[in-house]
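Below is one structure; the comments refer to it alone.
A single protein chain has been removed from this complex, and every other one stays in its place.
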Amino acid sequence: MRAFLILVFLSLAAGCTPQPQAYHEQLVGFGTLIDVKIWGVDEQTGRNAVRAIEDDFKYMHFAWHAWEPGPLSRINELLPTGERFSAPPSIIPLINKAKDFAHKSQGKFNPAIGHLIKLWGFASDDPPLGPPPSPEQINALLEQKPSMDDVVIDGIEMYGTNPAARLDFGGFAKGYGVDVVIEHLREMGINNAVVNAGGDLRAIGRHGKRPWRIGIRNPRGPGILASVDVQEDECVFTSGDYERFFEYQGIRYYHILDPRTGYPARGATSVTVFHNNAAEADAAATAIFVAGPEEWYEVAKSMGVKSVMLVDSRGTVYMTPNLKERIYFDVKPLPKIVYSEPL
Amino acid sequence: MLRNLNQALLPLKDRLIPGDAIVIISALILLGFLYSTYWRQAYLGNQAAIMIGGKHWLNVDLFQNQWIDVPGALGVSKLQVEDGKIRFVQSPCETKQCIYQGWISQGGEFAACLPNKVSVQVLSADPRFDSINF
Partner (left out) sequence: MQTRRDDVIVAGLAALAITIHVAESALPSPLPGVKPGLANVVTLVALVLFGWATAAWVAFLRVLVGSLFIGTFLSPAFMLSFTGALCSILVLGAVGRWAKGSGLLAPGPVGLGVLASMAHMFGQFYAAYWLFIPHKALFHLLPVLMTAALLFGIISGLIAASMINYLQSATNQSLLKLSR
């Protein structure tokens, strides 16, 4: 009997050979949980690195918060006045990139709809609650057509041309932040790490001898939809409607709004973009989500991303053919897959 | 007695008949099934780590069925452990996304109640995923 127990322990041990582990920490930042894994460093180095990027995230969250006092909020207060003011250096690159993305996505990515987002209750840290805003309220905001063109940067100064424009970078701040943090890690000499800010992930290097393995959550249902081995410097950004929503009288209202209609984008339940730049990937994932299963291809093309996977409300998967070999679907039965032309 | 022993040791082929082949082949098929089913165990996690606000709070044995109350930012999230799996059962958040996620059991799998800042990750020596796009 005792021998049986010893045997059990032995076999459990055999099944669980201790392997060198990655340094792992979870941070609270950008309103979500940020998962950081670093390979090939001792614990002290890992800890120091994570503390450093924790500070980075804290700062960025403060600087880019659309509503709480900080640099972006200040800009948001000053834009409606139409007067010139000095442009804070921490925000200018964000604004310029956002303008670029807004054009490339033909308005599907539009961070100037801050008021609309607040109206729905999805602004930054607000817990989303019902009821949904009335069509009148939504139209009132839409009519004024806030867009990134309403923000003009002139040298070191800037001004606004539309009082309805309010900047909310929720759609790509995390991506931008992840890029910043990865660069910081590189500066610290770390070349193998994964930073995952609530579904916005960038990986560099490898997990020792093998690539980093990522799981993509099933948008409808428990568990994992698919897993991928990422390349040595790759971003995997997933926008899902399940992240933030509220339910009112049986209908779910999701946090990704279509700037053209003022209502939550329907059609897609999850969009995953693979790319080499996190800010672009984040914006692209948002824009493609808004575009939905009908128009995703054109938007992906114009935003310059080449590997996309979209899941629609029926569970059908649309993807670019270059992902065929890379993505391993974990669900049974396998979903219906529709391949597009290569991008 | 020993004379007969020589005679008794039949050549190998005389000791096997067709019916034996059927049995042995079936047995091999069964073995194949058993290996493929129970030797995936390297991926199954035995323990899960519960974190509050990203900070480690408690490790639980997934094979000891139990209920756990986790004090989060908004209130108490109730987790259930059963037969190697864990899930959120109750949580003070609005959307109950955490509960909707259901059971997790594979190494690396992850469930969280973001509003309550409670998260659970299944630990395993060979995690299937290093990170999950939530």
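As written, the chains take the letters A and B, and residue 1 is the first residue of each chain.
The rule is short, and it goes like this: contacts are C-beta pairs under 8 Å (C-beta built on N, C-alpha and C of every residue); 3 or more make two chains touch, one makes a residue touch a chain.
Values in this document were obtained by computation on a predicted structure and should not be read as measured data.
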Contact residue for the chain not shown (choose from B:Asn46, B:Thr95 or B:Gln121): B:Asn46
Sites on chain B contacted by the missing partner chain, in the whole complex: 4-5, 7-10, 12, 14-24, 27-28, 30-31, 34-35, 37-39, 41, 46, 63, 83-84
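Here is the rule we go by: only the chains that are shown with their structure count from here on.
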Contact footprint of chain A on chain B as seen in their complex: 41-42, 46, 51, 53-55, 94-95, 97, 100-104, 106, 108-110, 112, 114-115, 117, 119, 124-134
Contact set on chain A toward chain B in their complex: 12, 15-19, 22, 25-28, 31-35, 37, 127-129, 194, 196, 198-201, 203, 207, 212-217, 221-224, 227, 236-238, 240, 242-247, 272
